[in-house]
Structures are given as structure tokens and as C-alpha cells.
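Note that one protein chain of the assembly has been removed; the remaining protein chains are unaltered in position.
A, B and C label the chains in the order they appear, each numbered from 1.
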Amino acid sequence: MVDQILESLSKFLPETTLVVAFCLALIADLVFRKNRGIVTALSLLGVVVSLLFAFQQAGMSLSVFSGMMAVDPFSVFFKIVIGVSAVFIILFSLYSHDVQTTERRKGEYFSLLLALTLGMYLMAGAANLLMMVLALELTSLTSYILAGYTKEAGDSSEASLKYIIYGALSSGLMLYGISIIYGLTGATNIYGINEALSTGEVNEITLLIASVLIIAGFGYKISAVPFHFWTPDVYEGAPVTITAFLSVASKAAGFAMMIRFFKVSFLDSNVVDLPSGMWSSLQGFEWNSILAVLSVLTMTLGNLVAVWQNNLKRLLAYSSIAHAGYMLMGVVVLSDKGLAAVLIYFVVYLFMNLGAFYIVMLVANKTGSEDIDSYKGLGYRSPLLGVAMVIFFISLTGLPPTAGFIGKLYLFVALLDAKWIWLAVVGALNSVISLYYYVRVLRNMFLRDPEKDSGSIRFSVPQVAILLLLLVPTLLFGLYFAPIVDWANASVIMFGVR
Amino acid sequence: MTQDTILLLAVVVLLLPLLSFTLLIFFSKRIPRQGDWLATSILFVTLFLSIAILWGKLLAYHSDVLQTTFTWVDFGHVPGIGPLKLDLGIMVDNLAAVMLVAVAIVSALVHLFSIGYMRGDVRYGRYFAYLGIFSFSMLGIVLTNNFWLMYVFWELVGLSSYLLIGHWFEKKSASDAAKKAFIVNRIGDIGMFTGIMILFATFQTFSFDAIFGAIQGGTLPMGSETWLTTAGILIFCGAIGKSAQFPLHVWLPDAMEGPTPVSALIHAATMVAAGVYLIARTFAMMTAEALMVITYVGAITAFISATIAIAQNDIKKVLAYSTVSQLGYMVMGLGVGAFTAGFFHLTTHAMFKAGLFLGSGSVIHAMHHALERHGDHHTDPQDIRNMGGLRKKMPVTFWTFLMYTLAISGIPLTSGFLSKDEILAGSLAFHELTGHSLIPIIGFFVAGLTAFYMFRLVILVFLGDHKESSRSESIHESPATMTIPLVLFAILSFFAFFSPNPFGAADGWFFEAIQRPVSVVPAGVAAAGAEMFEEALHHSHTTAMILSLTMAGIGILLAFATYYWKKINADAIAGNVKPLHTFLVNKWYFDELYDVTAVKGTLVVTKVFRWFDNTIIDGLVNGAASWTRAITLGTRKNWEEGNLSAVFYMGVAGVVSSYVAWLTGSSLWSAETGVLQGAWYVVVGLGMGGLTFFLFYAGVGGFDNRIVDGVVNLVAYLAGFFGLLTRRIQTGKVQTYIAFVLLGVMIFFLWFQ
Amino acid sequence: MLDFIQWLQNPGLGHFLLISAVLFSFGIFAIVTRRNAIMVLMGVELILNAANINFIAFSRYSSGSFDGQVIAIFVIILAAAEAAIALAIVLNIYQNFNTVNVDEFNQLRD
Partner (left out) sequence: MEFLGIGVLTWITFVPIIGMAAVLMVPKGNDAAIKWIPAVATFLQLVLAAMIYLNFNKGMTGINSLEGMQFVEKARWIDVEGVSWFGRIQIEYFMGVDGLSVTMVLLTALISFIAVFASWNIDKALKGYMAMLLLLDTGMMGVFVALDFFLFYVFWEVMLLPMYFLIGIWGGPRREYAAIKFFLYTLLGSVLILLAMIALYFSVTIPDAVTGERIHTFNMLAMMDPANYEPGSLLAGVGTYWRYLAYIALFIGFAIKVPIFPFHTWLPDAHVEAPTAISVILAGVLLKMGTYGLLRVSYPMFPEIAQAYAVPLAVVAFINIVYGALCAMAQQDFKKLIAYSSISHMGVVLLGMSAMNSQGMVGAVFQMFNHGTITAMLFLIVGVIYDRSHTRDLDAFGGLAVTMPKYTGVMTVAFFAALGLPGLSGFISEAFSFLGAFQTHRYITIASTLGIVLTAAYMLWTLQRVFLGSPNEKWAGLPDINGRELFTLVPLAVIVLVLGVYPSLAIDLMTASLNNLVDIVAGGSALAMAP
């Protein structure tokens, strides 16, 4: 038992690092009251080290802590995505007005950020319902706090309150669903659940109810319609850095957990076609058709409503809802191609979405406004920012030669391969709609003249460097994407499946 | 001269006027006298070369057809056909050689005449350039050996005509007329083009020889005789346009807006004759039915325009309608089978009609100057009612004019007599062969009408006294550059140039050179053969001569009686048959008819389409933004006022939670929970109803008001609406969100149950 | 009626599940209808506890393993943590707005 735990711990280094970093950050916050930069450095170091450990885990495929967690390429992939976005968020925070003006609580901020990252890491690897609930809650609880980080601001605290009420209900629903699943299968481990379900002696309706309730929980995390309501409000109210982190990492973690849960629990191991990468869910319960509906609703609503937004953060919130819809399409098709497409999409999404939020943050720092109208003539006031925004938005729309196109391309590839043509068409039409609101922003930036007394906006070298760190991959992966595809292809492997 | 020399000369002849055009259009400002001498001399060279070609052709290669071709477009190895090349080229046969000379003569003399007539014009150099390109295109029509180049030059002729009619484009009427000429011609050209398409579709070539050869070999266009006839008639459509045949004759009288020498060159002698030339070129492939159509079109044209000519007072309009009428004659002549006669009339008519126009030009020129000297800007220098007595003032003009008039009226010793007589004889023969008696009746009647209105013109313009005696002092004979062409044309209107026998054209070189081509169409649909026709012609020759002379005589006598001796009061007669007179003065109301139907009709259609395009097509996709903005205001209000009460939330919550519980219970352990089922059903039903109402209230209320207007923009509207509806759900109240989440969960249950 | 009484007299899995379902419903009811934030949070607790009842009941009646009971303990801890954070947030809200009425927080909206 102890051996096993020790053995497991050695496979748990990324998470452990974060835990250690979290504790050190708390202590450092108390010790170095004069210089809180140390906390920042510490947390950055922690995340980077955890990333290194995560890289080290490449190629492993095993289960740790008695099947509580899986360490496999799939989880490693998501850990890396989450970790990289955490790095970016910490970098963003260096220049975030919201964070830098609350000197006293900075330690809190960074340590909570580490905790949040830890929760997401756990979500990526959780293979047991209990672990899933715990990881989800860890993530949620820290994000409730972080969403209300600028607690003096009304918006922020309102967001936080809504978030917690909404989140608590969702996890309640999920928990209730999990309890029913437990009742049906007698197992909490997803492999056990799969085994039990494979016997076929399960009441389908009950299973449906449980699944829908669980989907409600996942749907909340990935902001799928109709579980998305919190997203725009919280995104708008929370500090930009947190919004950006939620929009990428939290979504990634949610997807990781959802995919693992559904794929492993409902996999019909008799109908796995290895050469084509197609698999099938257990007879009698087509959870993927629920997800298909969810996906259509999510992207359509996200896009249609985004058209009406005037606050850029809110617009990006709806845009992120729409993107969740796109990614759900990849899950729907029940094939490794689809999963690989989702993974590719996440890599791409990481850069483009963080890039967009970063610019929102920089602009808000200067103009104090996130309103689309405040972007008038921005392209002339700061050409670099303007061009970068164009590239991020074009990428979000999914136009070549940007990485966003590659993400969409692979999603459609997976869909058409599995003959989900109608869904592909809906997805494609949706990306046309999305163009409309992205371009609205670009229009304000370039087609409208700046306000009279506004001069040009300049940024420091590190700020530009961070921007380039996001911008270059967005373009580069659009033109040369073999590495991410290779990586994603190698990362769809989950422990216990094949 | 060898064949090659002749062909080389032909190419030179073709290209010389183009050279003239190119030089003048670019450099006329830099050449002394704007290059009029250059253009004129080039055209005279052309004339001499043309005569040389005719000479060489008739003497050395009397019955040969000289051709040269080159590959213009090579389609390579075309699937289904094999190698396909489009060869274009020129050909010189007797028909072309004669036509070449006719065109060159008129063109050269018109150039000469224009030097005097156009002196001082604002775009003097440009004018000569246009004459150049016209000559080029016209010679192209004459020399081509294929339909493609025929069509090409055909359209180029249209272009030059457009440019020349619109030469004084500052006048709205001139630009209108130019436009009208081009468009009306285009309508005819479409027919011609369609005809060419029919031929090309089958034969994959444009060459006359190849096509005729294939037809003779039994290959019919698209496999049927009907299509052969159709092709013939469609090609004739080109002639209808260009030769101003009914029903497309309306452009020619308007074309008189151009300078008078242009009228002489284009709208009397050459361009309008192109149609006749086209029929002659394609005569071999015309079926009997096609020829019948041609005949009747020609006859109707001749009749209609002759009647109109009687009632016109503008000297050029009279001549214009006379031209249309004579063209009808020619077409009719070709149609009845009098091939040589029709073409002969073309040649002779070219000379005297060009002369008539130049003569009228001379008169107008003189009148214009006289009026200008008197400072009179109101009197129309072209109205024959303002003229009279010009005989003494302008003797050369008068005598030459008289000569042309005699020729057109068909008085013996003139060329016109020879050709007209042959056509009339042909129409009689036609009657004999086919029994269509209307054709000769129209023919002779029109002959009388022609004599009448032409002498009316002569009398009113030249005889008697001038209307304003004061003005007559200032009228002078035109300069030599203008009178020399008049004299030359008058000389060319004598019979001697065409036949030694003043009463028999058939004895001359012309009839020997121009023979009716052998028909290539299948025997069953061919018109009567040349021998049969000759036979019938022989019988009717004398009759025709007597009849035509009688008719002409009557016409002349009537004209003198009415306008010279005033025995008959023209006005009184006009008054007696007022409707008829008005009808004729207004040219049978053709213009009005076309204006109402074609022009106005098209414009209405275009307006409708524009509206359709802007409103319907665009509206379908468009307007989403404005529309949905409008709705926003409506629904937002609804939503805010309908601040949902706690009671309502209770309903929702109750329904959802109980439903979830019920589903859980009933499906897992239905027997045990059966007791509660009934009550829960009721609650569920109420809840669902409430939620529906709730949704409706949220967004649909606004929708309803607008749906009346929204049909057009429905698609965009719906997209906007759903966006809006879902947006309305985002109330900012977390409990509402939760209600919707639960609703969503419930719907998923129901959906996938 | 007799059936019902009989059913009541023999407690089994169904009874626990029914109670849990009712509790769940009450929880949702509270969340959706209460205007006071604290009451709303109480509703959340109800839902969590409904799930707990399920876990324990299933653990006892069907699977025979202790997993369910272990989860229940974790969930209780979880609920506590959540309550702590929620109360902190509500406190903050109260400081900012002087009210804890969730209805009144609708500044963030479309």
C-alpha cells in the first residue's frame, strides 16, 4: 500500500510541484511583505517546473493512487496546455492593472492561481468519480474567489456571487447524477463503471438521467448551452487575467474530464476499430447525440448572441461559448480523429484566445474601457496591437493562414470522416456568423477614425514580447502545423483504453 | 495578272482605308488640312486598285473564284470532332469584284465631295478617319469568304455608321439616331448570329464554300431541312437590320441626322446594300421557303416606305424612304430569284442614289449658307417647302439631280431602267411560277409611286420660283469638289456603262459576269431552278417593260399635275383623306409602336428588376441589423416590465424538481412510486405550459408585431431573432439562469428518453 | 391505500431514494425561489445532501462496498468548504451593496 502510494507519488510530480509551490507562495506572501515580486517569481517557477515534470511524463500510460488518477498522454497533453496558459496568465498578471493595483493581496492571487492550476491538472487526470468531483470543486472554489478578486469592484463581486450560486448548483446536479451512476453500477472508478455497464443490465432511462445531470456539470465547466449562463456575466465581471484563464484552461480541464469520463465509461470495447480510430458507445445510450445537440446549441447561440455585444470581454465570452460548441463537435463523432481534432483545437485556441484577451487587457489598461467603441481607430493609435488583434480574430474566425483555420480544418475532417455532414455544415455556417462580430471589432479599429484627442499608444518591450509569444505561434501553426498534429495524434491515448 | 496578284491587291485594297483611319485618328491634328487630302487620295488609290482587280478578274479568271485563307484559331484536337481549325480568308469572285468597285467609287467620290461639304467642321479630321474605317469594313464584307469575317465586318460597319451618324453628337437627335441605328442593327445581327451558330454547330466551319459544299453533299444543319430554312431566314435577319427592311427599317430615316455625304455613302449606296450583298452571298443555301420570306419582306418594305416617302417634306427623309423602298426592291428581286437583276439594281442604285444624296447635300449646303447669310436660324434648310427655283441658281446640281431622278424612276436610257425592269420582270416570272400575284402588283405600284415622289421632289426643289425671293439671291452653286462627284455619278447612271443595249441589261458585261449561283439545298425544298426561271422571265420581259414605263409615266404626270401645273390640289386631297395622310406623315407609327413596346417595355422591366434586386434579393440577406435592432427595443421593454414574480419561479422550480424526481423514481422503481404519478403529471403539465408562456412572453411578443413586415427579411430576421431571444434570456439574474438550466435538463430528458 | 401503508411499513432502498429525490427537489426549489443569498446557498446544501443520501443508500443496499460512504464524507467536507467560500463572498457582497438579495444583482447582463 505504502509502496504503491510512494510509487504513485513519483508519477505525481507535476501536481506535487504545484502543491509545494502553493504552500511556498503562501509562506512567501507572509514573509516577504515588502517585496511581493518574489511570490510572482515563485509561482511562475512552480508552474514552469510542473510543466517540465509534465513533459517528463510523456509516453507514460498508467494509473496511480489505486486508479484514482491516470497518467497518460491524454492527461499530459492537457496538463501542458493548462500549464502553458498558466504561465501566460502569470505573465499577463505582471501587467494587469487589476492585479498590480492590489499590492496587498497579490500573494493571495498568485497562490490561488497555483491552486486553480492544480485543480485543473487533477481534472485532466481524474479517473474516479470521487476524484473528479474533488478536482472540479477545487477548480471551482478557487475560481469563485479569483473571479471576485477585485472585491471592491461591484462587478467583480457580483460575478463572484453569481458564479458560486450557479457553480454550486451545477456541481450539485452533477453529484446527484454521479450518485445515481454509482447506484447503477456500484463503482466509482470509470473502468469499473464501464465494466458494469458492459453487462447491459442497466436501466437506460436512469442512466440517461444520470448522464444528463453529469453533462450539466461538465456543460457548466465548458460553458455549453444551456449551462452557459454564468459565462458572460462572470467573464465580464472578473479581472481579465482570470477571464482569460477560465476561457482556456478551465475549459480545457473540463473537456479533458468530460472526454475521459464519457469515452472510458461508455466505451463499447467490442466495437473498437483500431485502424480507423472509430469507436462506439455502448448500445442503448447515445450520449454523443446529446452532445451533438449541445454542440449545435452552443455554437449557434454563442455566435448569434455575440453579434449583439458591445463589451469586448462579453463578446469574447460568447465567442468562447461558440468555440466550446465547435470543440464539442469533435467529441460527438466518437473517433480518435475527433479527439485529436479537439486537442489540436485546444493548442490553437490557447494562443489565439489568450492573445485576444491580452490585447483587451492592454487596451483596458490604457483606456480604462473594454467597450468596443473605445477601440475606435486603435489600429492607427497602435498599429502593432491592431495587426495582432486582426490576426487573433481572424484565427478565431478560422481563416487561413492562421492556426485557427487548422483547428477548424481538423474538426471538419473528423466530422466528415464520420459522416456527420449536417453537423459539419452547421459548424461551417456558424463560423461565417462569427466573422460578423469579430469583424465588428476590426471595423472599429481600422475603419473608424480615432477620437480627436487620443494619441498613439506605446507599450514596453516585455509587453510586446509577450504579445509576440502568442502571435507567432498563431501564425506559424497556420502555416506549419505538423508538430501539433503529431503531438495531438500521440496524445489521444488514455490509460485503460487499448 | 496572276491570281496571287489579284488576291494581294485585294488585301491591299482592304487595308488601305484602315491605314487612312489609323493615320487620321491619331495624327489628323498634325497633318496639314487635317489629312483630308491623305484620306481622299488613299481612297482614290483604292478605287484604281479595285478597278484593276475587276479588270484582271473579268479578263483573266472570268469564272474562277480566287481565294486565300489562313488559320486564325487552332482549337487543336477537339474531343468528339478531331482537329478543328478556324480558317479565315478572302475571296474574289465576280460578285465581290463588282461590289468592290461600286463601293470604292462611291467612297472615293464621297471623300472628294466631303472636302467641300464638311469644310470648317469641328471634327474635320475625325470625320475623314471615320470614313476610312467605314470603307475598310465595307470592303471587308465584300471580300470575306466566310461567315465569321462577314459578321465581324458587318458589326464594324455598324460601328462606323454609329460614329458617323453621331458625328454631330452635340445634337441630342444625332446621338439618339446613332444609338438607334446601332441597336436596331444589333437586333438583326442577333438573328444573323443565331443563323451562324446553327451552321457552325453542324459544320464546325465558317467558310461559305465548305458549308455550301457540305449542304450539297447532303449534310443539313442540325439534320433537318427546317433548320436549313431557319438558318437562311435568320441570316437574312442580318440583312433586315442592315438593309433597313421591314420591320427594322426605322433606323434609316433617323440616320439622316448624320452629315449628308455620310448619308450618301453609308445610308444610300453601300452599307445598306450590304444586306443585299449578304443575301446574294448566301443565295445558294436559301430554300424556297426562305426565299419566299425574303420576297415578301422586300415587297412589304418597298411598299410601306414608298407610301411614306410621298408624305415627307424633308429632302433627306424623302430620299431615305426612297432608299428603303429601293432596298426592298432589291431584296424582293433576289427573293423572287432574279439574282442578277437584284444585284444589278444594287450597283446602279448605288450610283444614282449616292448622286441623289450628294445632290441634296449640295442643295442643303447652299440653303444653309444662304440662310446663314440672312441670319435666319428658324427656317429648316432641308424642308422642300422652303425651296423652289433652284434650277437657275444651281444648274449642275439640277441637271445631275434630274438625271438621277430619271434613273430611279426607271426611264429608258438610264441604268435604273435596266435594273428595275429586270426585277419587275422577275416578279412577273415569280408570279407565273408560284402564283403569288401580290408581288408583281406591289412591284409595279411602287414603281409608279417612286416616279411620283421623286418628281415631286424635283419640282418642289428646282422648278418654279423660290419661296423667299430675297434669299434666292444668296444661293450659289457648290464648289468644284462637290460638283465633280455629282457629274461623275450622273455619268455613271447612263445605261452605257452596263449594257450596250438600252433596253436589255442581259446583253451587257454585268449579266455575263454575275450569274445566279446554283442552289445547294436539297431538291425538295429548293426554289425553281435557273432554267425554269429564265424561261418564265422570257415570257414576261416585254410585259414588264411596258407596264413599268406606264406606271412611271403616270407617276411623273401626276407629279407635274399636282405640283407644277397645280391642276390637282395636294392639300385638298390630303385633307380629304386626313387619317391616311396623318398615318403616312407619321411613318405608319412604327417609331411610336416600338417606343411603347420595346423601349418603354424594356425600361419598365429594368426598373422592376432593379427593384427586385435591391429589395428582394438583397433584402433576404440584408437588413438583419436594422431589423433586429428594432425588435430589441420592443422586447427589451416587455422583458423588463414582466419582471417575473417569485410565484412564477416557484412554479418553474417545482415542476423541474418534481419532474426530475419523478423520472428518477418512476424509472428505477416505478411500481413503488406509482401512487404519486398522477399528481406529478398535473404539475409537470402546468409547469411546461408556464414555461412556454414565459418564453413567448420574453421574446415572441415583439416578434409578433413585426411579422407583418418581416416576410421579406425572414431569414435574416429569424437569425437575428434567435440571437436576440437567447440574449434576452441573459437577464443578469442568476436564478433565471438556473431556471433555464433546469429547463434544459428537462428537455434533454424528454428528447432522448 | 392499503398498498401505500404497507409500502410505508417496509423501508428499503426506494424510501431513501424518494427522500433524496424530495430533498433534491426542495434544494432546487430553494435555489430558484429564495431571494436571500444565504437561503439559496442552503438550497445547494440540500442538493449535496440529497446526493449523500443516495450514495449511502446505494452503498448499503446495492454495491456492498464502502465507496459510497467514503464519497459522502468527502462531499460533506466539500460542502463545508463551499459554504465557507460562499459566505465570504456573500459577506463581501453585503459590504459592497448592503444587501444579499440575489435578485438585485443584475448589473452584469445583456
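What we mean here is this: contacts are C-beta pairs under 8 Å (C-beta built on N, C-alpha and C of every residue); 3 or more make two chains touch, one makes a residue touch a chain.
This structure is a prediction, so every number in the text was calculated from the model and none was measured.
**Q** Missing chain touches which shown chains?
**A** A, B
**Q** If I consider the whole complex, including the chain that's not displayed, which of A:22, A:375, A:392 or A:405 touches that chain?
**A** A:405
**Q** Among B:200, B:399 or B:497, single out the residue that touches the unshown chain.
**A** B:200
**Q** What residue numbers in chain B mark contact with the hidden partner chain?
**A** 25, 72-81, 84, 151-156, 159, 162, 166, 169-172, 175-176, 178-179, 182-183, 186-187, 189-190, 193-194, 196-198, 200-201, 602-603, 605-607, 609-610, 613, 617-618, 620-622
**Q** Spell out, residue by residue, where the missing chain touches chain A.
**A** 273-278, 335-337, 340, 380, 390, 394, 397, 399-401, 405, 408-409, 412-413, 416-417, 419, 421, 424-425, 428-429, 431-432, 435-436, 439, 442-443, 446-447, 480-482, 485-486, 489-490
Rule of thumb we're sticking to: only the chains that are shown with their structure count from here on.
**Q** If I average the C-alpha coordinates per chain and also across every protein chain shown, which chain's average lies closest to the global one?
**A** The most central chain, going by mean C-alpha position, is B.
**Q** With centres defined as the mean C-alpha position, give me the chain A-chain B separation in Å.
**A** 70
**Q** Measuring centre to centre with CA averages, how many angstrom lie between chain B and chain C?
**A** Result: the chain centres lie 88 Å from each other.
**Q** Using the touch rule from the top of the page, what residues of chain B touch 2 or more other chains?
**A** Expected reply: 660, 664, 668, 727, 730, 732, 734, 738.
**Q** Note the residues in chain A that touch 2 or more other chains, in rising order.
**A** 161-162, 165, 169, 173, 180, 232-233, 305, 308
**Q** Can you check the complex and tell me which residues of chain A touch chain C?
**A** For this pair, the touching residues of chain A are 129-130, 133-134, 137, 141, 144-145, 148, 151-152, 154-155, 157-162, 164-165, 168-169, 172-173, 175-176, 178-180, 182-183, 186-188, 232-234, 236-237, 305, 308-309, 314.
**Q** Spell out the residues on chain A that touch chain B in their complex, using ranges where they run on.
**A** Interface residues on chain A, with respect to chain B: 161-162, 165-166, 169-170, 173, 180, 203, 205-206, 208-209, 212-213, 215-216, 220, 225-227, 229-230, 232-233, 286, 289-290, 293, 300-301, 303-305, 307-308, 433.
**Q** Which residues, counting only chain C, touch chain A once they are in their complex?
**A** Against chain A, the touching part of chain C is residues 20, 24, 27-28, 31, 37, 40-41, 43-44, 47-48, 50-52, 54-55, 57-59, 62-65, 67-68, 70-71, 74-75, 78, 81-82, 85-86, 88-90, 92-93, 96-97, 102, 105, 107-110.
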